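A single protein chain has been omitted from the complex, and every remaining protein chain is retained in its original position.
Chains: A, B and C, in written order; residue numbering restarts at 1 for each.
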Amino acid sequence: MIAQTPPMGWNSWDCYGASVDEATVRQNADYMAAHLKAYGWDTIVVDIQWYQRTADSYAYEPFATLTMDGYGRLTPAENRFPSAKDGKGFQPLADYVHGLGLKFGIHIMRGMPRLAAHYRLPVQNADINCAEIANPNSICTWNPDMYGLRADLPEAKAYYDSIFALYAQWGVDFVKVDDIAREYPHCKRELEILSAACRGCGRDIVLSLSPGPAPLAYAEHLKQHSNMWRITDDFWDDWELLKAMFERAAAWCIHSGAGHWPDADMLPVGAMRQCDLPDSTTRFTQAEQTTMLTLWCIMRSPLMIGGEMTKFDDFTLRLLTNRAVLDILTASHCAHPLYTTEDKAAWIAPRKDGTGSYLALFNLADTTAVVVQSLADLDLASVSSVTELWTDETVKITASIAADLPPHGAKLYLLRR
Amino acid sequence: MIAQTPPMGWNSWDCYGASVDEATVRQNADYMAAHLKAYGWDTIVVDIQWYQRTADSYAYEPFATLTMDGYGRLTPAENRFPSAKDGKGFQPLADYVHGLGLKFGIHIMRGMPRLAAHYRLPVQNADINCAEIANPNSICTWNPDMYGLRADLPEAKAYYDSIFALYAQWGVDFVKVDDIAREYPHCKRELEILSAACRGCGRDIVLSLSPGPAPLAYAEHLKQHSNMWRITDDFWDDWELLKAMFERAAAWCIHSGAGHWPDADMLPVGAMRQCDLPDSTTRFTQAEQTTMLTLWCIMRSPLMIGGEMTKFDDFTLRLLTNRAVLDILTASHCAHPLYTTEDKAAWIAPRKDGTGSYLALFNLADTTAVVVQSLADLDLASVSSVTELWTDETVKITASIAADLPPHGAKLYLLRR
Amino acid sequence: MIAQTPPMGWNSWDCYGASVDEATVRQNADYMAAHLKAYGWDTIVVDIQWYQRTADSYAYEPFATLTMDGYGRLTPAENRFPSAKDGKGFQPLADYVHGLGLKFGIHIMRGMPRLAAHYRLPVQNADINCAEIANPNSICTWNPDMYGLRADLPEAKAYYDSIFALYAQWGVDFVKVDDIAREYPHCKRELEILSAACRGCGRDIVLSLSPGPAPLAYAEHLKQHSNMWRITDDFWDDWELLKAMFERAAAWCIHSGAGHWPDADMLPVGAMRQCDLPDSTTRFTQAEQTTMLTLWCIMRSPLMIGGEMTKFDDFTLRLLTNRAVLDILTASHCAHPLYTTEDKAAWIAPRKDGTGSYLALFNLADTTAVVVQSLADLDLASVSSVTELWTDETVKITASIAADLPPHGAKLYLLRR
Partner (left out) sequence: MIAQTPPMGWNSWDCYGASVDEATVRQNADYMAAHLKAYGWDTIVVDIQWYQRTADSYAYEPFATLTMDGYGRLTPAENRFPSAKDGKGFQPLADYVHGLGLKFGIHIMRGMPRLAAHYRLPVQNADINCAEIANPNSICTWNPDMYGLRADLPEAKAYYDSIFALYAQWGVDFVKVDDIAREYPHCKRELEILSAACRGCGRDIVLSLSPGPAPLAYAEHLKQHSNMWRITDDFWDDWELLKAMFERAAAWCIHSGAGHWPDADMLPVGAMRQCDLPDSTTRFTQAEQTTMLTLWCIMRSPLMIGGEMTKFDDFTLRLLTNRAVLDILTASHCAHPLYTTEDKAAWIAPRKDGTGSYLALFNLADTTAVVVQSLADLDLASVSSVTELWTDETVKITASIAADLPPHGAKLYLLRR
């Protein structure tokens, strides 16, 4: 099964926006292989606009010329991805990433390039042209490049088949599809044909949907047709966004399971916004980063690093390589919040092997606070030992656990039965 | 702690509406003590209008005369509850129930009798009269008897103190407060003072809130100020209502825990509507009743029998006395649905003792169906044996569990690690 | 026909709230007869709570004792209306007002006194008691005294028949019914039986409905069942409320006509709030008062003076006795706004006799401004002379009329054909 546990990797957006290039991708892949792979991190994702020669920031350019082949399929801009020359596409870069023992992912927009329709380009292996299946009224509200497909036409799936055939040929392992996760109900059918094309392409490709918030009412549809989907709009290094995630995580936690993962979005850690502000680093405090990782792990969100890995400091690297914490992604199940208030929150997650439960305590207030959890209220059968996992400290067992927390901080415990 | 596990008992409404009398209560208490107490059933609740001499059906009578004492506190109508004579209130009946090893509960409406305010009766142990703290604009939309209190006034709590003092004196163990659970936000403060009065009355009294649906947005407030609260409007023996409960159960399951229980309402089983239609029995099929008990147990809803127990047939008694099924209420935690669709649903709940998990499979369709659950998708560490709990049959372990189900039917499995 | 032109009178609310007394009513009636009657002012209205001995401010008292007869019909509190003694009700006061050549009006609330229902008082000339036709769930949101009737019961009209019979006997000419004009759709049927009782009582009584805003969607129902109805919530001496009236006047103007008048509420002029603040006068500037009268006249709203008339200064008296301005109420028809913007507004109204049209120009800005109206844009056949009616000045005819206006000021022109 694809994505039996939550995917873990790196994505170029938080650092490079629309402008990432091949050298950067290779450097980050090298770093991941050397420093993070041993902890479960294994996927490298090239985000949006890799097909636009002129992209150089977080902005989108109306009516930009996009590189595409004769079937209206986008191809990497060779000035940014030199190995793509001679029609090789992302295959050389994917090969390189695979050679490091990692997986290779790309970002795409729902639909086809607008000019593919206006030019009436043929669809590969199909007796139609792009104008016949493009929907001139289906556009993205925030990106000017594409037309959605007329998903009601049987012929429309041929275009998605043609692009996933190309991605399979390149060796793509992960596709993040944008302009789709919150576009219910009008894009429901389009997701179905896209998903079918992905699953029928002959290669195991993790299907990730953006942007959020995906609508909770379509949870079962998302579980059936994708492997992960965004539960929020873009997440950045801003405490209010992190605080708001607690409510969303609570709403979505029951839909988390093998093969289908509510996605709290990328982790804005370390060096950020390199294309605009090369000296910029995350605005999250260390306490906030600990809170973020604690929540993402106990809710079993996919983990996608947003920062430039080659610039990681010791704190950031330690944050992302705590085996006892990362174990939660694979060892726990049935997580849910005990409560969520303005000031504090708590989550619990039993271990699948029956040896105990994880408990996370969060201080959501702007001041230091002691967050206390009565063991009786935890509704557990028994507790024989308690360890705080970020510090590996043993906690003496009394009637309750009291976490002394900095503003926006968290502790994470393993309570053994 | 009060209500450490979900309360289990009997309530007079489904059979007797506003008209239950003392003899009926005693007979049902006797039956419970003899046949159900050994399985955990232990609470007898007298529902609405016990203070109205003329109540004889499910209807409410505008401007009826209600029996009350000189402090505006309702007292049992002596023509219906003879042991209440000489100002003894429910104490003799509570004593009787306690003598059977059971607990005694009553229903009340939020607020005070309208006439207590119009008559300006004094409030017990307080230097105010009822007119000073009644809110002439706070009335119930479906019952004509009461005015809510002006909860913003510090003096208002004195009235709730006075009634809970009386209930403590009578020996009441369970109070179901009506016209409050869905009355957010306007009755939020009134719930707080009522809850404080209950918890400060000197006796452990389970606080149950009606009617539903309580608003999900106030989950933490409900958890803090009550022991159980209704998640739906009145539930009756109608498949559409039962089917709709799956969605509500999914929304509320993360808020279930020691001391605070989302309540799916009474179980309409056996003889029903005795005050209107003495020959009436539940319209649920046996399959539907099995589905109902399975869902209520795996979501850990309180269980309140709605039927006339003395008329139970074998099926109904068996349904309510399956130890392996009822064990789920105390042995499981962290339950949640795996999925809920138009046609089928599945729930999982780990055992607190780490020895395995419960799995419930439901056929929501109107035809027989085989509901299949892949073990790999269950995200468990290991499975060593599988037993179906309604039949106590051992299931051979293969890659999946296939439940052959009648229309609206369910199976319930224990998967041991 | 009743109310063939918009009613003109005085109402006690703006000055005396719930506390007006007989002496004050007589003094104001005397003043109107002496100073205003010649200009069309002819109605004296006693507003709310005349049946409550303890009323002394603008506040309502929960659970107050109300004076009523044995049929649950409210009667004047004799401590406030001495002539009502010996069961004479308002008849002596109405006689006095009639003796001055004026009409007498009272305010009532929809429904019956709550205690009439709780006491089960008999309904006059009907074989029912009040409890049988009162609706315990129909209460006013802002006044604690009454229950609405169960208007779906054929018997309910008997109560309204009984009170209008009493008012006819007293000699009442005008009844302002409160808690009804904006209570659509739930009180639609109750208005119908109340209106039928009014029209069938044997005396011509103008039926006025409050409070506003009445819903525009029920305009035809209001026209059919009443003579005037409030188009706003309570109007006071606050510029923002006056400015907002332009939008409401525009929405309602097409529903103005013989017998049915959209009502912009009382005129807060002169001495105000005498029961709370005896030295208080209107907070409107003279310009704002001119704007108010201009708008009320050109839209043909009923005119009800809110101030204490005996304290009128010269300006206020002049404002209310400009014959040329007040003529518009009877001489014009088919008025409508030419435009309404943030800064200015203009209205036009043809004279019924075909001799010309009225034009009002308003400066809604907070600074002085010249509001210009092109004659060509007026869409008139011809203009032979122009007079400003507040000043009686002749305006020289050019291509446009330019009104030099103070902040919140207005001018009013008669353009003769």
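Here is the rule we use: contacts are C-beta pairs under 8 Å (C-beta built on N, C-alpha and C of every residue); 3 or more make two chains touch, one makes a residue touch a chain.
Just so it is clear, the structure is predicted and the values come from calculations on it, not from any experiment.
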Chains shown that the absent chain touches, full complex: A, C
Of C:272, C:348 or C:361, the residue in touch with the unshown chain: C:348
Listed residues A:117, A:214, A:269 or A:309, member touching the removed chain: A:117
Options C:59, C:254 or C:370, residue touching the unrepresented chain: C:254
Touching residues on subunit A - with respect to the absent chain: 62-63, 114-115, 117-118, 120, 131, 134-137, 139-142, 144
Positions on subunit C contacted by the hidden chain, ascending: 1, 4, 220, 223, 250, 253-254, 257-259, 333-341, 348-356, 376-382, 417
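Basically, only the chains that are shown with their structure count from here on.
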Pairwise touch network: line, ring, star, complete, or other: line
Top chain pair, ranked by number of contacting C-beta pairs: A-B
Subunit B-subunit C separation of Cα centroids, rounded to whole Å: 53
Subunit A and subunit B: spacing of chain centres that average the CA atoms, whole Å: 42
Two or more partner chains touched - positions in subunit B: none
